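One structure is given below, represented as structure tokens, and several questions about it will come after.
With one protein chain withheld, the remaining protein chains of the complex are depicted in position.
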Amino acid sequence: MSIRVAVLGAAGRMGSTTVAAVHAASDLELVAELEADGDVAGLAGVADVAIDFTVPQATEANVHALLDAGVHAVVGTTGWDAAALDRVRAHASTRPDVGVLIAPNFALSAVLAMRFAAVAARYFASAEVVEMHHPRKLDAPSGTAVHTAQGIAAARTGAGLGTMADATSTALPGARGADVDGVNVHSLRLEGLVAHEQIFLSNPGELLTIRTDSFDRASFMPGVLLAVREVVAHPGLSVGLETFLGL
Amino acid sequence: MSIRVAVLGAAGRMGSTTVAAVHAASDLELVAELEADGDVAGLAGVADVAIDFTVPQATEANVHALLDAGVHAVVGTTGWDAAALDRVRAHASTRPDVGVLIAPNFALSAVLAMRFAAVAARYFASAEVVEMHHPRKLDAPSGTAVHTAQGIAAARTGAGLGTMADATSTALPGARGADVDGVNVHSLRLEGLVAHEQIFLSNPGELLTIRTDSFDRASFMPGVLLAVREVVAHPGLSVGLETFLGL
Amino acid sequence: MSIRVAVLGAAGRMGSTTVAAVHAASDLELVAELEADGDVAGLAGVADVAIDFTVPQATEANVHALLDAGVHAVVGTTGWDAAALDRVRAHASTRPDVGVLIAPNFALSAVLAMRFAAVAARYFASAEVVEMHHPRKLDAPSGTAVHTAQGIAAARTGAGLGTMADATSTALPGARGADVDGVNVHSLRLEGLVAHEQIFLSNPGELLTIRTDSFDRASFMPGVLLAVREVVAHPGLSVGLETFLGL
Partner (left out) sequence: MSIRVAVLGAAGRMGSTTVAAVHAASDLELVAELEADGDVAGLAGVADVAIDFTVPQATEANVHALLDAGVHAVVGTTGWDAAALDRVRAHASTRPDVGVLIAPNFALSAVLAMRFAAVAARYFASAEVVEMHHPRKLDAPSGTAVHTAQGIAAARTGAGLGTMADATSTALPGARGADVDGVNVHSLRLEGLVAHEQIFLSNPGELLTIRTDSFDRASFMPGVLLAVREVVAHPGLSVGLETFLGL
């Protein structure tokens, strides 16, 4: 029996890619394509899972409406703060039959890389992060690289590791990158690239490199479909795709 | 209080590197350096942990003697088969106060890479392995690459994934590499290299690469020291350093 | 003054990408879009340069017609053999005012990588090639990887280098790759990739890696436009974009 799926924000870039991916998945049935402010309540009994790729202004209201309608939610829209997450968590506690996943990143390789870096960090003397994106990106470092560095830093602290060795005494400004909780992060901007990250972890005599390359939006679809299939078995609010990966 | 450590095979290449590493660790005390056939029984009450880098002909007898002596064992010597492991497992069950770790590889980056590949494999459409070693190596692929491929293959089978897509119809012999349980493995032999591996996992639009570079024997020491510190808390037989990494 | 450009095979995949690229170039003016068998003679006096991305059955006739019409030609269509090239070379010698470039590959990174590998090869003890493509590719290794290996092999022979060191005595079939003139070439097929190559050159203590990643057809356009701008200054037949790169 296939899972009945609705897509909210179906006309947008991510939404239309999602519509195509749901169509192509033999175990999923696309039952509705809505605009950002579509009739979510009407999905009750019609859709099992709704995927929200709308806009920050609409997504929280959509999730509350989906909870009321008894429809599981997979949310890729950004803009969630702690207060909004708390409101959803509270609401979800009243609907133990419904699951909500809110995830900033559905690229499996990026999510896995971040998790692997955090797991490995306690075993290495040094760690640095290099991210590479197209030159139209406005912020540096990327959110993914910042999260990766924060995960490494937290793991090092948890393992009782101190500051990393660095004897640099003469440097051009910026040469050693940005400091994110004591982990150096470097941002490259290169025409033609999309979203790429290299994580370096080293000890005397060895180097572990974890690299992710995202070439286009299609890279998010395996993660979105995995979330659709898993959310029905995860009641309550889950934050981050890694919570569904059994890592 | 420091851990008292004996090194068996202390004059060998790995043994002498280990002696130096134990000396350099402030929480470890080197109390004995033995030859491959040294007096293991005499370590009772003298050493807490013995590290065995001897030879296949001596290592099993050493481990049984260490169990009798109540000394924890960390074993990097190769040549263990299933029957020998079973004999140690049985013996160890009579000494619940003693831990034995037998590990084919103490390079943390290689052990972690193998584990990460096995965890990630179920989420990707394709996976291949490339290993690079110095040209004096006799076997191809390396044992590490074969184990990596086997772990990927087992994970794919467990997740119900089928054969990987490959439309190749015209190929030079060997171009597509060696088939290890359905995972293609490629071996490069390059002057000046030591031991290197690249694991590629991909989906539409994304590529995850896990790379390890071992430059010299020093790369095994963080794993050996970690094993020494952990084996005292792991009674019974453990096989593979990954069992101590909490992955 | 802009260069007037005609595109032959304008409705095809490469042709339509080319049409868009010519439109976007401020120093080029698109004056004609023809089908594979369009009226090439009619381009006389109308176009300065014609770009041929048609089919093997049509391309040679197009080039002869362009020579007759006094229009420079940039040809990316495959299927040219030595005899066909000789016929064009002879014809071109009668039209010293017209240039013809026939190139199997317009990706600048791939053309440069091939050239750099050939230049560097004489200085290194070992060299191997790894290429990675999508799993719908029918042949292995790729033509680019074979050419790269042949260039390395020719350079080694020219420098008096002998066979590369390789002590492999026990190997799974295919592990060491395909032998192309004594250079080992390895082909990976990974979902989501397009066209990628890694060239490894090593000596005791050092490794030089040249890597190219082509993510989509857009990667051919800088090379096509460069060819258009250069062909007017290169009368006669030129084969391979590298002849225009001043390497």
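The first chain written gets the first letter, and so on, giving A, B and C; residue counts start at 1 in each chain.
Please note the rule applied: a residue touches a chain if its C-beta (ideal position, glycine included) is under 8 Å from a C-beta of that chain, and two chains touch if they have at least 3 such contacts.
Everything numeric in this text was worked out from a predicted model, so none of it was measured.
**Student:** Which residue, A:T18, A:T54, A:T144 or A:N184, contacts the hidden chain when the whole complex is considered?
**Tutor:** Candidates A:T18, A:T54, A:T144 or A:N184; residue touching the omitted chain: A:N184.
**Student:** Tell me which residue among C:Q150, C:T168 or C:N203 touches the hidden chain in the full complex.
**Tutor:** Of these options, the touching residue for the absent chain is C:N203.
**Student:** Can you list, in ascending order, the subunit C residues touching the missing chain?
**Tutor:** Touching the missing chain: residues 107-110, 112-113, 116, 119-120, 123-125, 201, 203-222, 226, 245, 247.
**Student:** So which bits of subunit B touch the chain we can't see?
**Tutor:** Touch set of subunit B with respect to the missing chain: 192, 194, 213, 215, 218-219.
**Student:** For subunit A, which positions touch the chain that isn't shown here?
**Tutor:** Touch set of subunit A with respect to the missing chain: 124-126, 128, 130, 132, 135-141, 164-180, 184-193, 200, 202-207.
Following the convention adopted for this analysis, only the chains that are shown with their structure count from here on.
**Student:** Which chain's mean C-alpha position is nearest the mean C-alpha position of the whole protein set?
**Tutor:** A
**Student:** Mind checking the centre-to-centre distance between subunit A and subunit C? Centres are C-alpha means, answer in whole Å.
**Tutor:** Inter-chain centre distance comes to 39 Å.
**Student:** Which whole number of Å gives the spacing of the CA centres of subunit A and subunit B?
**Tutor:** 33
**Student:** Let me have the rounded angstrom distance from the C-alpha centre of subunit B over to the C-alpha centre of subunit C, please.
**Tutor:** 45
**Student:** Counting only residues that touch at least 2 other chains, which ones in subunit A make the list?
**Tutor:** Counting only residues that touch two or more other chains, subunit A contributes 213, 215, 218-219.
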